[in-house]
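Below is one structure, written out as structure tokens, with a few remarks after it.
Omission of a single protein chain aside, the complex is shown with its protein chains in their original locations.
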Amino acid sequence: MIPIPAWYENPRIRQQLAEVSTATLTTQLFRHGLRTRYIAGVRPVRPGSRMVGYARTLRYIPMREDVDTLELLADPDNPQRKLIDGIGPGQVLVIDAMRQASAGSLGYILALRLQTLDAAGIVTDGAYRDTPGIRELRIPAYAAGEHANANIAAYHPADMDLPVGCGGVMVVPGDAIVGDDEGAVVIPSHLVEEVARDALEQEIREEFIAERVRSGSPLAGTYPMNDDVRAAYEAWQAEGAKREDVD
Amino acid sequence: MIPIPAWYENPRIRQQLAEVSTATLTTQLFRHGLRTRYIAGVRPVRPGSRMVGYARTLRYIPMREDVDTLELLADPDNPQRKLIDGIGPGQVLVIDAMRQASAGSLGYILALRLQTLDAAGIVTDGAYRDTPGIRELRIPAYAAGEHANANIAAYHPADMDLPVGCGGVMVVPGDAIVGDDEGAVVIPSHLVEEVARDALEQEIREEFIAERVRSGSPLAGTYPMNDDVRAAYEAWQAEGAKREDVD
Amino acid sequence: MIPIPAWYENPRIRQQLAEVSTATLTTQLFRHGLRTRYIAGVRPVRPGSRMVGYARTLRYIPMREDVDTLELLADPDNPQRKLIDGIGPGQVLVIDAMRQASAGSLGYILALRLQTLDAAGIVTDGAYRDTPGIRELRIPAYAAGEHANANIAAYHPADMDLPVGCGGVMVVPGDAIVGDDEGAVVIPSHLVEEVARDALEQEIREEFIAERVRSGSPLAGTYPMNDDVRAAYEAWQAEGAKREDVD
Amino acid sequence: MIPIPAWYENPRIRQQLAEVSTATLTTQLFRHGLRTRYIAGVRPVRPGSRMVGYARTLRYIPMREDVDTLELLADPDNPQRKLIDGIGPGQVLVIDAMRQASAGSLGYILALRLQTLDAAGIVTDGAYRDTPGIRELRIPAYAAGEHANANIAAYHPADMDLPVGCGGVMVVPGDAIVGDDEGAVVIPSHLVEEVARDALEQEIREEFIAERVRSGSPLAGTYPMNDDVRAAYEAWQAEGAKREDVD
Amino acid sequence: MIPIPAWYENPRIRQQLAEVSTATLTTQLFRHGLRTRYIAGVRPVRPGSRMVGYARTLRYIPMREDVDTLELLADPDNPQRKLIDGIGPGQVLVIDAMRQASAGSLGYILALRLQTLDAAGIVTDGAYRDTPGIRELRIPAYAAGEHANANIAAYHPADMDLPVGCGGVMVVPGDAIVGDDEGAVVIPSHLVEEVARDALEQEIREEFIAERVRSGSPLAGTYPMNDDVRAAYEAWQAEGAKREDVD
Partner (left out) sequence: MIPIPAWYENPRIRQQLAEVSTATLTTQLFRHGLRTRYIAGVRPVRPGSRMVGYARTLRYIPMREDVDTLELLADPDNPQRKLIDGIGPGQVLVIDAMRQASAGSLGYILALRLQTLDAAGIVTDGAYRDTPGIRELRIPAYAAGEHANANIAAYHPADMDLPVGCGGVMVVPGDAIVGDDEGAVVIPSHLVEEVARDALEQEIREEFIAERVRSGSPLAGTYPMNDDVRAAYEAWQAEGAKREDVD
């Protein structure tokens, strides 16, 4: 088990993360000098997915034929089974499958167990097996492919709750994992509060910009905003605030 | 033409294969020491696909500009055309496209011909062309991509009814080819009967396990089953059998 | 800006291009000795897409950290912004993203601007960001992937309106870009008229052939047509012409 | 066994092929409309290799664990062993290893056997094993990598003397296979005589051009030659012919 | 630190491993059901390399810009530095660089430190930097590429002495790592004694076979040996034993 991260205890932050897109989050992470926090090549298994939680990690290494047998699945020390039975609400299982979709890194019954325990989601940079079944569940699930084979055909579950790589991104247990229809991003714990707040502000700003562009404004001066447009934006915001005061 | 495999003549086996998932089949094949029988990278062109049949094979090699001209399409010895015109009910056309989606390895009119002849399906480890049209047909069709180009832009049809590779899997004419929404697996003829029977039993067992997990049981002891759970499972089975006797 | 290509001014040609599939177009291009004019690996972001227009090109090169900062987005000389603000009706923005989906090569607000300006479509051999948003627009959009990162995380916009590569295909400004559900093809300006006309004829011929195949005709003799079938086809055509005369 | 190709019986053609580079041969093949006859990704295992012969082909498909066991190596019908024991002088063993260096497609003892039988060379688009030992032999050997594993760890030898693909090139038994330090090219039988003759002429021409460039001539006008330079070249040739007459 | 494996304390085993090729070792491992123990894609940095030792492991994950700064290099807890300063004689540093040669996973000064401490070798499935310098050292070094960049440009050193993947092979600390000019193989500790002994026997047998093949024997009957050849081999061995008795 790992401690609940401070940011996760704050419902406002969770709410902000649930409202913004992964694209917006990467822009904010870029502002902090982090150029690659998007888990490359990983897609939701069903449209309309939305995920906010913090990382629990499972690490795979290449299988060895004499170790990765069907018996391993009954081994109480198998970290894949231990980690999943011990998952808690708000946690996202992040699997380092070495970016290889050469077997299913997780299947239906395990995904069902995670859903039953109120896990916040599953992300693998490999494949799922039983993807049609997983698609029928409610739990947000992201993967880089589909593969019918059992995990032991290609992987050995090595350990849990260590920093891992997933889709080319360092994932530290406790990091925020946020997913939408475009994929998933990883936010280091110490940046979550600031990034979530600024991302929401950015989305409001871009809503205003999109409105202008929709009405025929050129990108130049509008996106990003020059001084005139920024003044109009601030007026629009003030207006909105006033309206809300009245309501 | 190739002889109809013994397993295919048995409707019970065909029925079993039609009821189980490709994921379950790979587990049974793993039990026989076969770790990779899933055709990697290949997906159905439409959701809800379901395919059971036996393999007829078509082998492509790289094209040569002076051989692979539009005239080749009218050549009565072109194995692509011969094989397709001679396909029979229950047969699955398996194309070894060298795992390259660098042209369409088959298009709409050929797929339509296969459907008219009651072929059981089409699998290529390359791409289709006219995929939007093929998607409108009923015949199950699996591919690794889409590509508008005619096959002669990249491939030369070399021969038919020889053992080939498809998605990294050896396919021998007569092997069972089973497909669902997750992809397709290849079962060597001599294993089909045993694998089909055991796969169906596994699915019944996993239905019981999934029910337990849904009700909150941990993976440990349930999946795989320890002695207590196995006893409960056997009781559940006996119960079901009794109920069926009554019905 | 580039001049409007002669072929584009002819509404009959535009109409012909809008009625034929990309697969048919590649066959016609093959007849002219062009084996690879399909933009490899690129798919429409939404089903049912249909695109006809002429190319405006944007070229990306690898980013450099000190150049590709958030400030670049406000730079009036940024060719990405200049090109998009200056796009015109019937034009397709073609992005050479070096065939790498390592960031989003274009996002929602820019796609919205293009739609507002009546651009005919967008094609990138990289990824979009904000793909869920772009999917909600009307403008046809083709890409090789999805990636939440801003373009400056991986790319630098180098210049516009030069010949580029896109998905392995040379694209010259003014070339016809035609897209359907299978992807997009590029037709050199000087061939557009002939290719469009012949493609439409081919589709009519293949409609006849498909009808025959649907009724049980073998491929041999039908596809391609032997002399007997060709005579029947010509009669069918004459019939159709007569009927149309009557109507 | 396959018949000795006519071109191979002609010692002048063999001599011409032995004198020209693979680069020159590809230019001549290009003139015949063949753009890709170079076996991509394949290098000689030792510097200074020079190979001229005609193709015998061995085809690999993916292994299956129950078929590709150590017992297979003693099987008299194993096409790998049959083909190698039956190789003849002037023949080049061409292995279609599916462009995968995932095991050694041939090892030291088999290469030694080929050398003892005066085979003209070995080419694989996979890897060798025992490469250090093969490097000590005299037989020209080309491969795409090195891999210590036995071939049965990844491949199954399917058949021999059929057309195959090697490094993306169609290879028909009897085709000329020519190798130098840059790799190997495949010349269709019916073009060998013309390509060999023209390649040698091209090399003489380029010798003259290189001499000019070495002396400071610009590429423009020299390479390719304009009328003046061509006149000088023809004089130089006539001069050479005269000198040879005198000698 | 990890305990010295029992097999390593036995000088006879170390000697056997030093005499056999990696190709022979993979055949013995195949006999134990292990099909892939060769570290794929990894070559010695200089010809004539020979390595025998046991694994110490270093694990890399993707870098994060705010963590992987020049300051990290001075951090006493940096596992890369700790592991290397604590290496002992006979140990092979095995780096899991995620099979990516996207930076140098180790450079000259660290390799020099390992040599000074009598390490038995270095293996990375990424690249080295300062490869020209490392080539001048004596320590056996194997890598998948060369890359001038410092490790922190792409990697973060996560931890040490855990099971890792290297070139697609599971490596457990204490495993035997044996290298020759063809690359490196990994032998699980419990198999080392048997594999080393049988590999040496196999090499003696293959020496006899190679001699026969050199003298014109066919593969059939010789490799593998039929009963007659086996009898001749046993006589040859007895002869050799007698000779050695006399010496």
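Chains: A, B, C, D and E, in written order; residue numbering restarts at 1 for each.
By definition in this document, a residue touches a chain if its C-beta (ideal position, glycine included) is under 8 Å from a C-beta of that chain, and two chains touch if they have at least 3 such contacts.
Only a predicted model underlies this, so the values are computations on that prediction, with no experimental measurement involved.
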| item | value |
| --- | --- |
| Omitted chain's touching partners, listed by label | C, D, E |
| Contact residue for the chain not shown (choose from D:13, D:61, D:84 or D:185) | D:185 |
| Hidden partner chain, touching residue among C:63, C:106 or C:213 | C:63 |
| Where the unshown chain meets chain E, residue by residue | 70, 73-74, 76, 81, 84-85, 102, 104, 107-110, 112-113, 116, 129-133, 145-150, 152-154 |
| Those residues of chain D which, in the complete complex, touch the missing chain | 21-23, 25-27, 30-31, 35-36, 38, 40-41, 43, 180-183, 185, 206, 209-210, 213-214, 216, 218-220, 223-224 |
| Chain C, residues in touch with the chain not shown (by the definition above) | 32-36, 61-67, 96, 98-99, 156, 158-159, 162-165, 168-170, 188 |
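In the analysis below, only the chains that are shown with their structure count from here on.
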| item | value |
| --- | --- |
| Listed chain pair A-E, A-B or A-C that repeats interface B-D [over half of contact pairs the same by residue number] | A-E |
| Residues of chain D whose C-beta touches two or more other chains | none |
